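Before I ask anything, here is the structure I am working with.
All protein chains but one are shown at their positions in the complex.
Every chain is named by a letter (A and B) in the order it is written, and numbering of its residues begins at 1.
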Amino acid sequence: MAARRVDSAPVVIIGAGLHGCSAALQLARRGVPALVLEKNYAGRHASGVNAGGVRTLGRDLAEVPLALASRELWHRIGDLVDDDCGYEQHGQVRVAETGADVAVLRARLDLLAAHGHTHEEWIDAGELRSLVPRLVPSVQGGVIVKDDGAADPYRTTSAFRRKAAALGARFVEGVRVRRVKRDGRQWLVRTDQGDYTAPQLINCAGAWADRIAAQLGEPVPLQAISPMMLVTLAMPHFLDPVVLGTGRPLSFKQRANGTVLIGGGRRAWVDRDAESTELDFRALAEGARMVCELFPHMRAAVVNRGWAGIEAAMPDEIPVIGPSRRHDGIYHAFGFSAHGFQLGPVVGSILADLALQGSTSMPIEPFRIDRFTGR
Amino acid sequence: MFKRLDPAARLAQAEPVRITVNGDTVACRAGDSVAAALFASGIDACRDTAVNEVPRGPYCMMGVCYDCLVTIDGQPNRQACMTPVREGMNIERQLGARKVQA
Partner (left out) sequence: MMDTTKCELLVIGAGPAGLAAAAAAAQAGLDVMLLDEQAAPGGQIYRAVTTTPVTDRRVLGDDYWHGATLVQPFLQSGARYQPQATVWAVSRMTAAAPDDGFEVAYSVAGEARMLVARHLLLATGAQERPFPIPGWTLPGVMTAGAAQILLKSGGLVSSGRTVLAGCGPLLYLLAWQYLNAGARIDALLETAPAGQWLRALPHAPGFLASGYLGKGLKLLRKVRAAVPVTRAVADLRALGGERLEGVRYTAGGKARELPTDYLLLHQGVVPNVNLARAIGVEHAWNDALDCWEPVTDAWGGTSVAGVGMAGDGAGIAGALAAEHRGRLAALQAAHLLGRLSAGQRDRAAAGPRAALARAVRGRAFFDALYRAPRAYLRPVGDTIVCRCEEVTADQVRQTVKLGCTGPNQMKSFLRCGMGPCQGRFCGLTVSELIAEEQGMHPKDVGYYRLRFPTKPLTLGELAALPQTDASRQAVVRLKK
């Protein structure tokens, strides 16, 4: 009987999205060469096709400490991965279109202040219009984080992958994990092209991570979602900060090459097994209407392409990050609910901390995997 | 320069359509595309590119190359080969990332 090919590593990471590559990088920096198993290629899904927002703005309170820590890494991203990742820092601002929006934003600032956070600041209508001259004059102000920015998602994920590999991590692409189970003191990862064993396993499998978790006896209510994006042809420069909506969803930015990226979270139809999505143009039309109301000159902008990545959302819209609650040697980081990009750098550190030290100084309690079952 | 065969020239004379191209009045034929009218009036380049600002003209004449982009009646990024001329139409060379020639 032919033995199945077995390969082993000190840590196996499932998924070469940004979080998987970031974990591989941080482990490699500490001398631990992880093996990353990826069913497509690094950055194929959400990590490579998201809006690229690098923001601390507008985050769930639980995410704020992680986002602030990650921001420090972003500011020195070139040192970390030998690539500037296309990072541009011109701030991010949530605009208030109506009085109700103003109230929401004021309440938000109060909430943050009550928790000792000062990174978000009010910007009044006049200042906002000077900062974003093409904005419709009727906006009533907003909340801004001047040190937020945006980067190129595919380039970033590729840079993390490349640097991790340069420091000793191994990447195997085009291999699909079928089964994960305990084998003595090791974890056995059975794929469609061979078996892998490791004493430690990190689940960064994105929109498919619930299947890994389920095999480990900790099912989670993950939903595969597909946020849609549109991009225009290049336009003369008119926008520095990233603009977000408040009362209705929008993510709007102009890149260095002049193209404008329009997102906001409206969802495409998705089949995560076929890895296929279908854009909903009526929903995109809603977003288009909003953009034209906020930026009237955008009526003439030429939309050249639409797409929708495959991402994982949790019911409370914050990720799962942390150790398994059932087994030693298993760690999870998934379910970033369409806002995981900025957290990529710090999550890699957190996972490396957990794997190598058994603990982390970052406050990850709110992200427990067992929070859904009312432990 | 592109010239009209006699039958086409006669039609152009009988029912001319007058358009403005970069400030000059040009007579063309009803049914011409803007691209055809440009070639007929001796204009081979209709824009400068967004990246390197080099001149381009229509390449495929069937709406798939997007090299024939011009500004028509103030609207940029219009395909000259897919737009029929209309009396009074104003065509301007498209410069770089959508600036308009003064």
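Convention: contacts are C-beta pairs under 8 Å (C-beta built on N, C-alpha and C of every residue); 3 or more make two chains touch, one makes a residue touch a chain.
Since the structure is predicted, the reported quantities are computational estimates derived from the model, not experimental observations.
> Based on the whole complex, identify which of A:P33, A:P219, A:P249 or A:G329 touches the chain you can't see.
A:P249
> Kindly note down the residues of chain B that lie in touch with the hidden chain.
Contacting residues on chain B, toward the hidden partner: 1-5, 7-9, 11, 29, 31-33, 36, 39-40, 44-45, 49, 51-52, 54-67, 69, 77, 81-82, 84.
> In terms of residues, what is the contact footprint of the unshown chain on chain A?
Missing-chain contacts on chain A: residues 41, 48, 58, 60, 104, 108, 152, 154-155, 162, 227, 230-233, 248-249, 257, 259, 262, 264-269, 276, 278-286, 288-289, 291-292, 298-307, 316-317.
Assume only the chains that are shown with their structure count from here on.
> Taking the touch rule as given, give the residues of chain A at its contact with chain B in the complex, in rising order.
233-236, 258, 300, 302
> Using the touch definition up top, name the residues of chain B that touch chain A in the complex.
50-51, 75-77, 97-99
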